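Only one protein chain is missing; all other protein chains are in place.
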Amino acid sequence: MTTIDDSLSAHPFFTDLDPDLRRRLAACTQPVSFPAEAAILREGGAADRMFALTSGRVAVGVQTPGRGLQVIETLQRGDILGWSWLFAPYRWTFDAVAVKPVTALEVRIACIRAVLDADPVAAASLYRNVGGVMAERLHSARLRLLDIFGEGH
Amino acid sequence: MTVDPMLPVPYRLLDRMPETRDTVTLTLEPVDEALPPPQPGQFAMLWAYGVGEVPISVAGLPGARRVEHTVRDVGRVTAALCRYTPGDIIGVRGPFGHPWPLESARGHDVVIVAGGIGLAPVRPVVQAILAERAAYGEVSLIVGARTAHDLLYREALDAWWREEVIDVRTTVDTPCSHWHTGSVGVVTQELHRVPITGAATVALVCGPEVMMRVVGATLVDRGVPAEQIAVSLERNMECGIGQCGHCQLGATLICRDGPVLPWASVHDLLGVSEL
Partner (left out) sequence: METSGTGEQRVIGPGGLDRLIGLLQEAGYQTFGPTVRDEVIRLAPITGVSDLPRGIGDDTAPGRYRLTSRSDGAYFGFAAPADSWKPHLFPPRQVLFSAIRTADGIRFRPVSPPPQRQAFIGVRGCDLAGIAILDEVLLHGDHPDPHYAARRDGLFLVGADCAHPAATCFCASMGTGPAVGPGADLVLTELDPGTPRHRFLVTAPSQRGAEVLADVPHSPAGPPDLRAAAALRESAEAALVRQIPAGEWIPDPEDPRWSDVAQRCLACANCTMACPTCFCVDINDTNDPVTGATQRSRAWGSCFEQRHSSLHGGPVRSSRASRYRQWLTHKLLTWPEQFGTAGCVGCGRCIAWCPADIDITEEAGALRRSS
């Protein structure tokens, strides 16, 4: 039987973390699933969880009057959903909806905050990995700002 | 009689298929004399009577002396070509340039990354691979576009995706209010989701230079040898035969030494600004 710890270590975000830290994170983690079209996060909601996607497809977007959900990012297995828990005001900035049925590992932030507050070294390694995710998303967003497939190119 | 390499050969437009709001695929057949059939990755100089010539990659080889070129309306000549109707005569010179390394891709996994109009030059590669599927290992096709409406060959892409003979992933830059069979994001994000076998992989990359720089670097990071990554470059071309001097990138004449070139040879050049 696969333990939560095994599942976490198989996910690219957690693979290189200290095994001890990962075990303590596993204690704050549970497997979850969402059917197609289920809302996973809502803009403005309390940012109290982080999801490590293990299957399916998630659309991250903004509800716009007259245009429905404008999808700005699509996440799949191996991606991380949600990092607004790191910074005040600790609220989601986007909606996230399951496009296809989703399974994920849901990390409860209240539970791990105690772990991280007690261990700054562990905290630093986790925050570095979150930073990596944010850097990749920012790079992608900047490339898309260039509109390289647009009319001038 | 000396062959005049600057004299176009007349071809008749057989079919005009609009792909997107600014792109059409033209099917041409020779009026009389036929040029040698192009190989995937090569290009022809297409001449619009009274307007001018542009280099356009071969986008398909339907057989029977026919050739397909997908043209995007970005200037005077391409605008004219996009307005032609079946029966019109287009001048053709070519084929020119180095083709995609299909031969050395045999027996390897193949990763194809195409963006925007860059999907056109790789379409004949995909068709060639599908025609001889067993000769290649795992094959992935990652296609990026501005929006879902800007994807070329949508029917073919859907068919390839459904048939699952190759792994097809599409991704668009612009937020959209419906999700299709693809993602919202950039091609490198899709690339991270594809298992890549390093030295057993041959990669073909075609799209805006910004995209190719990022994808090339990512492929190298994933262990694909730089000599096994092929990119298709573009520069101002006026003759196609290495005699007008316009298409130089360092020592490379894109029309003659390219447009397909190994990443190992060109990634340094692409990093020099205004080269």
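For reference, chains read A and B in written order, and residue numbers begin at 1 within each chain.
Basically, a contact is a pair of C-beta atoms (placed from the backbone, for glycine too) under 8 Å apart; a residue touches a chain by one contact, two chains touch by 3 or more.
Just so it is clear, the structure is predicted and the values come from calculations on it, not from any experiment.
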{"item": "Contact residue for the chain not shown (choose from B:P18, B:G75, B:P195 or B:G223)", "value": "B:G75"}
{"item": "Chain not shown: contacting residue from B:I89, B:A128 or B:V194", "value": "B:I89"}
{"item": "Residue of B:Q127, B:T147 or B:Q248 in touch with the missing chain, whole complex considered", "value": "B:Q248"}
{"item": "Touching residues on chain B - with respect to the absent chain", "value": "2-8, 10, 31, 49-53, 74-75, 89, 91, 234-236, 238-239, 241-246, 248, 250-251, 253, 256, 272-275"}
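One rule holds in what follows: only the chains that are shown with their structure count from here on.
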{"item": "Averaged-CA centre spacing for the pair chain B and chain A, given as whole angstrom", "value": "35"}
{"item": "Chain B-facing residues of chain A, complex", "value": "57, 59, 61-62, 64, 67-74, 76-78, 99, 136, 140, 143-144, 146-151, 153"}
{"item": "Interface residues, chain B side, partner chain A - complex", "value": "22, 74, 115-116, 144-146, 150, 171, 173-179, 182-186, 188-189, 192-193, 207-208, 210-211, 214"}
